[in-house]
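In this view, the complex is presented without one of its protein chains, the others remaining in place.
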Amino acid sequence: MMTVAAARALRDGDVCFVGIGLPSTAANLARRTHAPGLVLVYESGTLGAKPDRLPLSIGDGILADTADAVISVPEVFNYWLQPGRIDIGFLGAAQIDRYANVNTTVIGDDYRRPKVRLPGAGGAPEIAANCREVIVVVRQSTRAFVERVDFVTSVGFGRGKGDRERLGLRGGGPRTVITDLGVLQPDPETCELVVTALHPGVGIDEVRARTGWPVRVAESLRQTDPPTPSELAALRRLRQQTEQQE
Amino acid sequence: MMTVAAARALRDGDVCFVGIGLPSTAANLARRTHAPGLVLVYESGTLGAKPDRLPLSIGDGILADTADAVISVPEVFNYWLQPGRIDIGFLGAAQIDRYANVNTTVIGDDYRRPKVRLPGAGGAPEIAANCREVIVVVRQSTRAFVERVDFVTSVGFGRGKGDRERLGLRGGGPRTVITDLGVLQPDPETCELVVTALHPGVGIDEVRARTGWPVRVAESLRQTDPPTPSELAALRRLRQQTEQQE
Amino acid sequence: MARIASLAQAVSEVVHDGDTVAFEGFTHLIPFAAGHEVIRQRRRGLTLVRMTPDLIYDQLIGAGCATRLVFSWGGNPGVGSLHRFRDAVSNDWPVHLELEEHSHAGMANRYVAGASGLPFAVMRGYVGTDLPGQTSNIAPITCPFTGEVLTAVPALKLDAAVIHAQRADRQGNVQLWGITGVQKEAVLCASRSLVTVEEIVDELDPRPGAIVLPTWAVDYVAVAPGGAHPSYAQGYSVRDNDYYRAWDEIGRDREEFNRWLDNHIFNPAPGEVRA
Partner (left out) sequence: MARIASLAQAVSEVVHDGDTVAFEGFTHLIPFAAGHEVIRQRRRGLTLVRMTPDLIYDQLIGAGCATRLVFSWGGNPGVGSLHRFRDAVSNDWPVHLELEEHSHAGMANRYVAGASGLPFAVMRGYVGTDLPGQTSNIAPITCPFTGEVLTAVPALKLDAAVIHAQRADRQGNVQLWGITGVQKEAVLCASRSLVTVEEIVDELDPRPGAIVLPTWAVDYVAVAPGGAHPSYAQGYSVRDNDYYRAWDEIGRDREEFNRWLDNHIFNPAPGEVRA
């Protein structure tokens, strides 16, 4: 359901900065369903990759083979991401807080002696800063959804409304957080994440129980449409083609 | 004779930044005589071009066709010239002064209302700053060899010894000025240009008469060897091939 | 997504009076046909930007389209001077031409900064020369880590960029190869862009040394076969050296030049205007 919800958040014709794993699956699913004109940019340097299976890594040869252009990694970040040419960026998160700030660096208070050492920033800080908007995909748990992240790897809305502007961040920030339970979005007044949709069969109490702060619920709480047969078929086909070619 | 003298100044294996006209002819002559391993870099973005005729412009297709690599113009200047990877740079000059500063911008005192508007800087300022050494090729006349240039387009030795270091220029500067009469080189003590060689049949009085300052003569004044038959044959062949293919 | 349009329509959409415009191409792939169309549409008050203003800028300046030139080397390569450029600088004919002058390295870095969405670029350059005395667009900058003083130049901000390329596909993806100069950077610096191409093809098969500008980074594509003439398009045409030499005579004289404008731009022989 997370993958399908993430795919649906992508509009046809958008230019999408894609990381490996769920974002890549979602973006390729979108290309095969409602958004055939979605442009995929991978940080390895492939502009407009059109893989016919899921790439096995962010630098999979199929991305270079099917891309409109293959460019250097500095060019990806300097000519394409930094000036705001990318519409949608995807982020994962080990922790995300009330204002959608994201941590992928360390768990624990002491950076030098962390409880858990995570992979680090990668492309995330500048994706979060410079994409027109950002989608965060993360499983919902009190470990992940915390009042305040232990380390700000990527800025969401800082400590609230106006912080992005004060920091000079030019992209729109995380407008959509997709979890296994539903969707959270920033309140237009405060930029605090509020629950705006629940996936089929999920109750609001479950969301509350798995969020590390007293999460608010939007007045117009929606219910996510269940995956359609064609979405499920496209997803199955994508995975089959991936396994066959591995 | 200027062309042959310039060709001789190039050592086998050197990496040489080449402009169109005499420098290009000299560099290609050197490649066909004593320096087959000379590496030609043209500012249009061709590294290691090996033209079999003289290119008709700095961006001639034959340069791209025969180069080891074709790169963008920003890369030429930033990755190759700026860090000091080029051994030898060639400059022409409308004016050159006692300390080998070069003017290719305007003749006259008023930049806004010049007596003669020249083409401008091109790659010259950074060639002069960053190449390991620079060769200036210019016909000798009191109009060209002046006490002080009207406009410093490219720095030679500023106002004398130590100025390059004070300005933070990392290349060695113009070590050789080749004219139709002979060769001038900076005095190691003062960096002032002094006559170090005369071409065959040229007297020192002629050089003095065509220099706009009281030019000094090195104690060890050499005489340039006349062009050898094989140099002349190679030059003739190069020009023939150029005309045939035009 | 790039729109595919006629040259006349594309030029009228992309280049407006008073714009700051770059027509780029380093000896190769110079967008002459588009420049001639700008003259034909009688654009005025342009700030022209280009590393190597050559014949096409001599023609635009002589035709009175430009009031300002930002450049690093202005000449007729291998031939001599640009007489219309000189006449405008020295005699204000047909109008005064203000100059902003840089080195190649400086211009290249200004394009890079613009393409990168940065307000400025850092380089080693200009130090000790008289160039910084003539413009406020060259400034010292200190490295925050080493204390070393370097040179900053501001990003180029273009209203429009015009380049010529070998091919585009029907979606408007553009492919060029050979010497590619600063064309990518110019397009990425600009609010609006136009690429003229030799031809439109079904598929852009990969080529050694080719770069591709994706359709979503380009605004207009116009077919203009031979649109780089008298410069060349590698794989399609060769440089017309006679034209460059002949230009010296034409450009030298105001009357000759006006006759050239009438006969070749405003009232061309049938078939002379391409696309």
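Think of it as A, B and C in the order they're written, each chain with its own count starting at 1.
Rule of thumb we're sticking to: a contact is a pair of C-beta atoms (placed from the backbone, for glycine too) under 8 Å apart; a residue touches a chain by one contact, two chains touch by 3 or more.
Quick caveat: nothing in here was measured; it's all calculated off a predicted structure.
S.K.: The complex has one chain that is not drawn here; which of the drawn chains does it touch?
M.R.: Displayed chains contacted by the hidden chain, ordered by label: A, B, C.
S.K.: Among A:117, A:143 or A:237, single out the residue that touches the unshown chain.
M.R.: The missing chain is touched by A:117.
S.K.: With respect to the chain omitted from the figure, which of A:13, A:61 or A:201 is a touching residue?
M.R.: Only one of A:13, A:61 or A:201 touches the chain omitted from view, namely A:61.
S.K.: With the missing chain put back, one of C:79, C:210 or C:246 would touch it. Which one?
M.R.: C:210
S.K.: Touching the hidden chain in the full complex, which residues of chain B are there? Just list them.
M.R.: 13, 15, 39, 47-48, 68-69, 78-79, 82-85, 130
S.K.: Touching the absent chain: which residues on chain A qualify?
M.R.: 20-21, 43-46, 56-61, 63-64, 70, 72-74, 76-78, 81-82, 105, 111, 113-114, 117, 119-126, 129-130, 151-155, 158, 163, 167-170, 246
S.K.: Give me the chain C residues in contact with the hidden chain, please.
M.R.: These residues of chain C touch the chain that is not shown: 117-124, 137, 139-141, 143-146, 148, 150, 152, 154, 206-210.
Operating definition for what follows: only the chains that are shown with their structure count from here on.
S.K.: Which chains does chain A share as contact partners with chain B?
M.R.: For chain A paired with chain B, the chains in contact with each are C, in label order.
S.K.: If you average the Cα atoms of each chain, whose average lands nearest the overall Cα average?
M.R.: So the chain nearest the centre of the shown protein is C.
S.K.: Between chain A and chain B, what distance separates the C-alpha centroids? Give it in angstrom.
M.R.: Taking the average C-alpha coordinate of chain A and of chain B, the gap between them is 56 Å.
S.K.: Quick one: report the Å distance separating chain B from chain C, using the average Cα coordinate of each chain.
M.R.: 28
S.K.: Scan chain C for residues touching two or more other chains and write them down.
M.R.: In chain C, 184-185 touch at least two other chains.
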